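One protein chain omitted, others in place.
On to chain A.
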């Protein structure tokens, strides 16, 4: 079974750790990576692409020095190599302009406000992973215990 990757990006170490901790539920089947900046994330994406690894989901903070989360996710959205990759923006201080950019340019799949409810994050990630796996045509059977059943049914029906 191939390990599918989830990348978390945040410049604050403790926030990053807390996201990782909340996602621990997935860690036996999925690979969870931590990045402290947008650049680190982009470098990691290059590496994964070279090894032909699946990147199912990027969870990014918005406000970061040098390159913001929306800028990062926009770049990923424009990149053909990561067409199916799901994007989740985790933010507390987004202006309306940021939100508009996030939807129009970064084509984010989900918005979650800081401080988040771990249960809600888990459910959201489950859903996004299910969508990624079905859309990519990866065999869902091996990941079934960590997937979101209703989403799985909806996507398999057609």
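Operating definition for what follows: contacts are C-beta pairs under 8 Å (C-beta built on N, C-alpha and C of every residue); 3 or more make two chains touch, one makes a residue touch a chain; residues count from 1.
By definition in this document, contacts and distances are computed from a predicted model.
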Quiz item: Which name from "3-methylaspartate ammonia-lyase", "Anion transporter", "Cytochrome bd-I ubiquinol oxidase subunit 1 apoprotein" or "M48 family metallopeptidase" does UniProt give the chain that's left off?
Solution: "Anion transporter"
Quiz item: Which positions on chain A touch the chain that was left off?
Solution: 139, 141, 144-145, 147, 149-150, 152-154, 156-158
